[in-house]
Every structure is written in structure tokens, then in C-alpha cells.
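Taken from a larger complex, these chains appear in their original positions, while the remainder are omitted.
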Amino acid sequence: MAKFLSIRDAVANNLKHGDSVAFEGFTHLIPHAAAHEVIRQGFKDLTVMRMTPDIIYDQLIGMGMVKKMIFSFAGNPGVGLLRRVRDAVENQWPHALEVEEHSHAAMANAYEAGAAGLPCAVFRGYLGAELAKVNANIKSIICPFTGEKLAAVPALRPDVTFIHAQKADRKGNVLIEGILGVQKEAVLAAKRAVITVEEVVDDLDTHTNACILPHWTIAAICVVPGGAHPSYASGYYDRDNVNYIEWDAIAADREKFLAWMDKHVLKAPPEIFAERVRHLRASA
Amino acid sequence: MSNDFTPDEMMTIAASRALKNDDVCFVGIGAPSAACNVARLTHAPEITLIYESGTIGTAPSVLPLSIGDGELCETAVSTVAVPEMFRYWLQGGRVTIGFLGAAQLDKFGNINTTVIGDYDRPKIRLPGGGGAPEIASSSGEIYITMKQTLRGMVDKIDFVTSFGHGTGGDDRQKLGMTTLGPTLLITDLAVWRPDPVTKEFTVVSMHPGVTKDNVQATCGWTVKFADNVEVTPAPSVLELKTLRDLKARTKAAHEAPSASGANA
């Protein structure tokens, strides 16, 4: 049953050292505020997963909180590579990072299988692809009707999934609209889900078949306006593209990165996100 | 016709011409995205563009910075969740053209976007395959577009992220694939098509002013040329204007200064 909590309490109550965690979002609705709170609380040895790890994974990894990353595309979307991820993989800074690498199809199917309570996902994939040689979690099954060999990967079942959504009603039912990504699946696959929202409303005011997560599928809801910045929240504010471009230079240098994290994450309160999106609201 | 164009512009426009009005195109970011949208804004107004963020039939006015930009969704016929995108639309065989870029490419259309160097001790850790491994196997056919460099077009790629024609011949069929794989490569210098038997990419057309030496000098394998290498028609005034307008709108939209202070 969803509790309305501050993001501080929601993180403290639901995450612990060594957990597996997904911060899902597909360019849209990336849960930056939640990740920053996790960084402030200094968790260790996390296994993080996401189809498209981006800036917040650069930050989590650069801060030394991550033991292993499960992913399918690690880039700064629209800009280029993730400098902190590269530094961890190429130079083991600040320490070695174990990676389990998949394709998008595999990750999407693996979250789907997690939501569906299955032990594995079955799909047609990895044909001729070399990832199947370097990832022991890529196996196969044979269709008992046609004999076709299909790919199989383990279901993803994170201990905690964090997502950002547009709004919740007062009972705690949460609405997601626009680019949906794999968030519904990541929430339903998780043992506990923590959702930051732009606002709480009396009535979700949406249509019959909207993507809604009922309150009883959610551990905690936190109102964090702007919580997706510099990504965007459809209907609320636009993507802060310049911020993504600037990140490339910040993340390129270890000292610059640490100074930025100290100022903008460690010493910043979650309430700052509302301020960060103010100038992006007009056009959204 | 225009004589005042860059190799990049020629590449994008040549790629756009390969797309048809009734194609359903799974669009990679970068050069593929520009080519697909130029096609949509010129000769293929009804083309269906799909981005892996789940947007189906999208018609953005500017090129998206990422595959999940808001305008892709706002202008789409429908936006579906990502698992559905990969299951019903890509794996379901609904995509006629998968349009990919590459960090490294070999002469059989195999693509590497994973690592430069050894997988476990990479010199450069690239972003990874994303949707490409299954785009490459499930799309009806694959178009590839990239700028020629000796680092990019290599004899042996460091990692097979996405399977093209393997070592050539019927390697795809041996793996059980029923799709055509790479049928077209458009670089900044030439248009290439696979040899019908060996599946090795062969230059069928060079862009205006480009020589065989130019093509070979920026390609890491010994280039095969068709018996009759044509000259790629230069961009038309409309094609060039469409592409430049699109790039100008995109630049204006993406480079608005940030005032958020977070990166100050």
C-alpha cells in the first residue's frame, strides 16, 4: 500500500546496502531526484539495472556506489558516451565495475517477465550477436512445436524500482503518460517501488485505458516537482538539452565531477528540482 | 540540382532516397534519423517512422536529440510501451527497414557499437547495442549509414554487436534468419550494395566528385567496385533546402541556453 513520504524517508525505508535497484525511464521521466537522494544517503555495493543508463548512472558509478550494472545502452542520450562509466570499465575508477550487458529486446523482455512473475523471458534475439558469448545469462530454449531455438534471459526482479511519474491521486494511484518506456514493468517486477511525482491531485482526470499503477503496487510516493530534471515530464516541463551537453565536460574530469557532485547533489536538497525546471515550464 | 553541398549532406540525402512511402522504418539516432525525416519531408510523406522509445508513425518538426524526445510522442499515431515495441512491432515482423549507424563496420555489414579493443579490457567502452542486435535480425532489411574512416570501416570489427552477413554467403540463413539483412550502405562518399552471392559490400555509385581512390583511402578493407559505378545524383534544391531547414530548426531547438543553474 502506497505511503506518501518525503523522498528522504522513502529512500531510507526502502533501500539498503547491496540491493539491486532500477531507476527506470526512457529519456522521458528519468528519476533524477530519487537517484540524488540515494547518492546523498551513501549506499554501497548496489547492483543497478536499466535499459538506458545515463547521467544518473554516471553519477552513481562515479561516486563508487555500484558493484554491478545490468544494461543494454549506456550513453548520454543525444550527446555521446558516459565518461564516468567509461572510467570505471576502462580504468576501474573509483573501483572495478562488473557489467552484465544485454540488448534492449532482452532487457525489455526481462522486465516484462519479472512483472509477469516468470523466471525467464523467451524471445527471438541475439542471432549471431557476440553478446551471447560474453554474457552467461544469455541462454536458449527450443520451441517444442517448431524446433526453433529462441533466446532466454533471466527475469529482472529488482529489490527496489524508482521511477518518476506525472501525478498521483490521493489514494496513491499513479498515472504515467507519453513515452512510457518500461516503467510499468519495472515497478511490477520489483519487490518495492518508490515513485516520485510532479503533483498529487483529487482526480487523475484521464481515460479508461491509461497507464496507471494502482496504489497497492507501490511502496512509497513522494511529491518532488521537477524531479525528472534535466529529463522531462510530458505536460509539465521540457527536456533541458543543454544540461545533457554540459554534462559531457563535467564528467570528463574526475575532479570536476566530484566538485559538481558535492555542490549540486551532496549539498543540495531535493526541493531544488522545482527551481531547476522553472524556466522550462512555459514551453512545455 | 545543387553543387554546393557537403559530403555529409550528400550522405543523408542519398540515404533518404532509398526510403519509400509505404516503408515502416525503425530509426536509429544521428544520420539515420536525419535521412528518414528528409524522406518524410520530401518524397515519402506517408512513411511510418518508429523510434525504439515506442513512438509509432512520428513526424517531428526538429530532429530529436534522443530517441525519447517529447515531440516524437506528441506527433506519433500512437506511443506504446517499450516491451510491446520490441515484441509486437519489431519481433512481430512489422518493420520493413531497420536504419542503423555504426562505430565499426566490416565489409559484410556486421556492426560494432560495443567496445574498441577487448570486451573485458576495452580501450574504449562504447554505449552498447541498445536495440540494434534485434533490429538487425528482425527488420525486413537493413540500411546502414556512416561516414567513412579507416577506424570505422575495418577489416575485422572488435565485437559483433549486430550481425550483418557474418562471413558472407548464406550465413544469415544458417542462423535461421529469414530477413534480408544489410542491403544498402550509404557513406559520405558512396552507395554500396552487397554482392548477391558473397554479400560483400560493393560500391555501386559514388557521390559527385568522389574517386575510387577517395573511397579506398578511407576504408580499411580492399574495396570492390561494381562493373559500372554510377554517379550519385547530386542533391536537388528541394532536398538540400529540406535538410538544411531541418538542421537549422534542430540547432535552434536544442541549443537554447540552460538557465537551470544545476550545471553552473
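Letters A and B mark the chains as written, and numbering starts fresh at 1 in each.
The criterion applied here is as follows: a residue touches a chain if its C-beta (ideal position, glycine included) is under 8 Å from a C-beta of that chain, and two chains touch if they have at least 3 such contacts.
Quick caveat, the model's predicted, so the values are computed rather than measured.
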Whole-complex copy numbers (one chain of each kind is displayed here): A x2, B x2
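In this section, only the chains that are shown with their structure count from here on.
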What's the distance between the Cα centroids of chain A and chain B, rounded to whole Å? 27
Which of the residues in chain B come into contact with chain A in the complex? 29, 52-55, 64-70, 72-74, 79-83, 85-87, 90-91, 114, 119-120, 122-134, 136-138, 159-163, 166, 171-172, 175-177, 253-263
So, in the complex, the side of chain A touching chain B is made of residues 26-28, 51-52, 71-75, 77-79, 81-82, 85-86, 89-90, 101, 103-105, 108-109, 111-112, 123-131, 134, 148-149, 178-182, 184-185, 211, 229-230, 232, 234, 238-244, 246-247, 250, 260, 264, 272, 275-277, 279-280
